[in-house]
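Note that one protein chain is taken out, while the other chains of the complex remain in position.
Presenting chain A:
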């Protein structure tokens, strides 16, 4: 009886937290655990796998974007002072392109991919079968909160995965809007949106995912990868760094300045692939400044603060950070700021010393440093002394200079004679290297990145005599046979099409012979 009393009255008090009545030692914020468990259960029903379902979800996502264009733009305006056009041009068109491509190509991407075989595997089906990975975690960024969160989501859906979407809490209006809208269009159990700050993200990262897709800073990228290591989850890290822009003396400075100015001050410099700083010879620095000043005037008018196309810094923390960066440099253009509006004028700094604060971290703001170098060799040395960036930009009319820079440096991507445009081609795999990231995405590359490319080899019990070469007892003769079978290459066709290839080759050859015969007969007449 005493045991019963103990069990009923005393034990609960010892084992449970009396204030909240949760089991002792359990995490209070287990919402993330529930969401992940629910998403996994939804994935395991298998409903994300049929192509029809994926296409339907992608179309629904497309409808979301077109039906809510105005509200999305409004949210972006509040978060980053993006104009309606900026929102379209730099966020939504990109996602639309990805959806259109996925809808068009999905059946091709998802189909088995035959591979090249050797003599031994001639009569087998050897192919790569893309499959979903499972549950993907997508952690979005704040500078392009829609593009950088939804583009990976498009690939994740296309690949047949479920996805937990965690938009950045820094752009709150966009995050809240995404949380409200996505469940209205997509399967809410397969693609839940989780909002919250650092602690919610950390809690999410404690859970097990089949892939983690993170866009943000290198510092946090390391933490994401460490967390992923505990579950052996593969990661895609789209990070940042200082993307250099080399301007050769031999180039059309007016055009170069326009393009650089555009790239730098779009979204107030808060772009991972914005040209972070410029390297040029001292002789052209003045001209460069002149052209940039002209361009800024053309783009944003006399007072950028009043231009609807000029953005704002996302938060006070980043504003303060940027103001500090300007401290020990010589401002050639701009420099004005207003904390109440989170406004910093388009600012260009000249003769910047490599040791100054501005050159120690990724700027991520409307401050363009001009660093003088003695020519292309000096510029290459300068770039190679630093971490591999996400992008390198080169402006030159000389093919030789361009080739040299490309051959002697490394980066995630390169655009020559323009900035950022390699991002717009979904056929180009986008991503970093070294500290600027790992993994690639855009277009089919997102699909492949978030798929498991499973090697399949389907043979038959027939032709067992071929296998004698490998069975013990091993001998010289058997070894020779094995060597022969393993090392001869044939075409990479599926079994059925080998026949078609053979037939059509014979037909083509026959026609060629007939043509030659006719021509020969004709000329000999």
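We take it that a contact is a pair of C-beta atoms (placed from the backbone, for glycine too) under 8 Å apart; a residue touches a chain by one contact, two chains touch by 3 or more; residues count from 1.
Convention: contacts and distances are computed from a predicted model.
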* Asked: Which listed name, "AP-2 complex subunit alpha", "Vacuolar protein-sorting-associated protein 25", "Replication protein A 32 kDa subunit" or "Aldehyde dehydrogenase", is the one UniProt assigns to the chain that has been left out?
  -> "Aldehyde dehydrogenase"
* Structure fact -> Checked against the full complex, the residue among A:133, A:158, A:245 or A:450 that touches the missing chain is A:133
* Kindly state which of the options A:59, A:206 or A:230 is in contact with the chain not pictured. => A:230
* Which residue, A:329, A:401, A:416 or A:450, contacts the hidden chain when the whole complex is considered? -> A:416
* Structure fact -> Logged for chain A, residues touching the omitted partner chain are 83, 85-86, 88-89, 93, 96-97, 100-101, 115-118, 120-121, 126, 128-129, 131, 133-134, 210, 218, 221-223, 225-226, 228-230, 232, 234, 237, 239, 251-252, 255-256, 258-259, 262, 298-301, 307-310, 395, 397, 402, 406, 408, 410-418, 421-422, 424-425, 427-430, 433-435, 437-440, 452-461, 464, 467, 470-476, 478-479, 482-483, 486-487, 492, 518, 522
